[in-house]
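Beneath this line is the structure, given in structure tokens, with notes to follow.
Removed from the display is one protein chain of the complex; every other protein chain stays in position.
Order of writing sets the labels: A, B and C. Residues in every chain begin at 1.
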Amino acid sequence: MAAASGFRTVEPVEYYRRFLKENCRPDGRDLGEFRTTTINIGSITTADGSALVKLGNTTVVCGIKAEFAAPLADSSNKGYIVPNVDLPPLCSSRFRPGPPGEEAQAASQFVADVIENSQVVMKEDLCIVDGKIAWVLYCDIICLDYDGNLLDACMCAFLAALRNVQLPAVTINEETGLAEVNLKEKIPLTIRKEPVATSFILFDTVMIVDPTAEEEDLATGMLTIVTDEEGKLCSVHKPGGSALTGAKLQDCISRATARYKEVKKLIDKVIKSVKPT
Amino acid sequence: MRKRYGEARGWIGAMETEQKKCDSGDLPSLRRIVCEQGLLSRPDGSASWMQGDTSVLAGVYGPSEVKVSKEIYDKATLEVMLRPKVGLPGVYERSREQMIKKTCEAVVLGTLHPRSSITIVLQVITDAGSLLASCLNAACMGLMDAGLPMGSLFCGVTCALDADGNFTLDPTAKQEKEAQTVLTFAIDSIEKKVLMSSMKGTCSVEQLQQCVAASQRAADTIFQFYRDSACRKYSKW
Amino acid sequence: MLARAVMADGGACEAQKRIGRVVMPGEALLLPGHAEADGERLRLAANGPQKGRLVCGPGLRRGGEGLLVTKCGLLRYRGPGSGSGGVYWVDSQQRRYVPVKGDHVIGIVTAKAGDIFKVDVGGSEQASLSYLAFEGATKRNRPNVQVGDLIYGQFIIANKDMEPEMVCIDSSGRANGMGVIGQDGFLFKVSLGLIRKLLAPDCEIIQDLGQLYPFELVLGMNGRIWVKAKTIQQTLIVANVLEACEHMTAEQRKQVVAKVLEN
């Protein structure tokens, strides 16, 4: 045992390769196996929608707060969705205090890109009065425990939180022209698409799903595929790393489609359990 | 006498830029490419890359001294800085920087220069579509000019799909805006595999594969351009 | 252009056919009959390659059935000579210097730290230079070297994993032209390719310049050139012509030299 852990420390790559030869991973999973995923929604009452997602050790919480803002002049009938991923020093010793680092920014942009690509929520749906007032959904995604596969966890938390959002009813007071909010009447958001992300790491030519932080550090490349319910691709995000053939890409897409069903089922179940209607 | 000599230099300078410029002419399906290497004197390698009206300037520094905090004991520290045409770089630029950086890391043989830094600065001059692809191409030409050891070359290709599923290679800004999907790939020069991929909009799996295949074909043209450009550079040497 | 016939994707082709042509990173070069060459990467300057063994020089590495190109440039070859099985290398227009054992370079002293000087040679790390590595230097008789001085020296240690080390003596303890470069004169930088061209035996550029007037010239493999002529004006002319040589053909250079001569 001691020898094995020593081997792991000194030659992490070689240690890992030995496992790959046997088609398994140090934590006992198959190459295509996800860690246990749990979703908890609505746990934060100060947010308009929230979700906590655990993917093995990786824990991510997403809180959505809705506010009013004036729409932009060139898109007067559109609201805003502002996703931001935060990796506080709390979640791993690799992050320092201060403004978001490169990884957090890349993750924020990834979530923003997926929102834009998939049209999860039509920004037109967030408009209250054309040119005057619209909803802003601030989606703050905070990682509490960083153990790899951040993007999947973020997307999952984001989607679950979005489905948990209850916006208060808004009417416009004819006399004052101001908005009036009725907190007693709550309306859920209209979700158009449900994008689910599936991440892989490349170990030279071997594809491994749902990496831990340790695996990510050793990997030679990453790939994240986002699919929706129609099997359409909302993102094929591969930020460099080892090269991939079209055929391999196809394999990954198939795995992502299977994963989509699992996650979708899980979110549906959780949403149902919260609202027994 | 000094003045006269100055004149001579001016004349040499003018001639130099003329000769160094390499022009692709009109390539099928791609916009016209113009590239000039080694145009900046301060960086260790530089390249200006134009495809159509999109223009990006790359400056490459390295292998040079690295900050202790960023030092990696067994390989070079690679950094990419992407400067937009106006304003300061934001989250968008940061995420593209990360993509370009990881693409370069995959081909640059960083293990040959451990504990050193390689910095690529990309300045967007004009964005008229296919910007990410142009940045990738400029970065690759810059790396080549700096003479950094690379396992292979790479190039960026952008592909736009319209609502009917017709695709356009190397789209203009207008075509990108009208397109339903815009895909950008980085393709390596040895096996034509996909090094990087980025996507805007949605598409089906078949469409994706179609675009990959088209980009791989277009990559041949770009790699041939790289070669012609290098031949011209070395022809009078 | 010459390379149209060759596939851009670098489909492997025989190394022999590519000599003198432009090669691109990732290209594979086949070496028929050199299958016995081991996978070890050998430097051009590696001391005493075994007889008949092919040396894989800068810009190339071993892989597959032959050599893989890692830099863009012209493929060069020197045939089998005494004790060597031939050398392949890539001549590229690189500007950044990477220390190589045995290279003579011009460095600038940046710091004195105990028994060693720190010397900037333009690489990624400063080189160290012992105060004993000068001709006639002993513990008592220290050489007179100040921060800011120019040093012409040679690398005795230069590899990627260690701090480079310079000396200003040859193996027999003689200065052999090395040491601190004297006061005044002019230091400037050119591409590494130009330096190699200038250092080639019977280089035409040097011969052309020699017609003008006498001057002192030190060429460092790290792309640095130090010149000193009788007057500052003459020094600058030499420097400017050398700098401009980077982009001139032989014809143009001769014209420029002739123009200067006229005056």
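Here, a contact is a pair of C-beta atoms (placed from the backbone, for glycine too) under 8 Å apart; a residue touches a chain by one contact, two chains touch by 3 or more.
Here is the rule we go by: contacts and distances are computed from a predicted model.
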"DNA replication complex GINS protein SLD5", "Ribosomal RNA-processing protein 43", "tRNA (adenine(58)-N(1))-methyltransferase" or "Exoribonuclease phosphorolytic domain-containing protein" - which is the UniProt name of the missing chain: "Exoribonuclease phosphorolytic domain-containing protein"
Contacts of the hidden chain among displayed chains: A, B
Identified contact with the non-displayed chain, of A:9, A:36 or A:93: A:93
Absent-chain contact - pick from A:70, A:187 or A:258: A:70
Which of A:142, A:196 or A:267 contacts the chain that the document leaves out: A:142
Subunit A residues touching the omitted chain (full complex): 43-47, 50, 57, 59, 61, 63-70, 72, 80, 82-84, 86, 88-93, 97, 99-100, 104-105, 108-109, 112, 136, 138, 140, 142, 144-147, 168, 170-171, 178-183, 213
Touching residues on subunit B - with respect to the absent chain: 88-91, 94
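The rule is simple: only the chains that are shown with their structure count from here on.
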Topology of the chain contact graph, where touching chains are joined (line, ring, star, complete, other): line
Most central chain, judged by mean C-alpha position against the global CA mean: B
Maximum centroid distance from subunit A, chain identifier (CA atoms): C
Separation of mean Cα positions, subunit C and subunit A [Å, integer]: 52
Mean-CA-position distance for subunit C and subunit B (Å): 29
Subunit C: positions in contact with at least two other chains: none
Touching residues (chain side subunit A, partner subunit B) in the complex: 102-103, 105-106, 108-110, 112-113, 116-118, 220-221, 223, 228, 231-246, 249-250, 253
Touching residues (chain side subunit B, partner subunit A) in the complex: 91-92, 94-95, 97-106, 183, 186, 188, 191, 193-205, 208-209, 212-213
In the complex with subunit C, residue positions of subunit B that touch it: 1-2, 4-5, 8-9, 12, 15-16, 19-20, 38, 44-45, 61-66, 107, 109, 112-117, 144-153, 188-190, 192, 220, 223-224, 226-228, 230-237
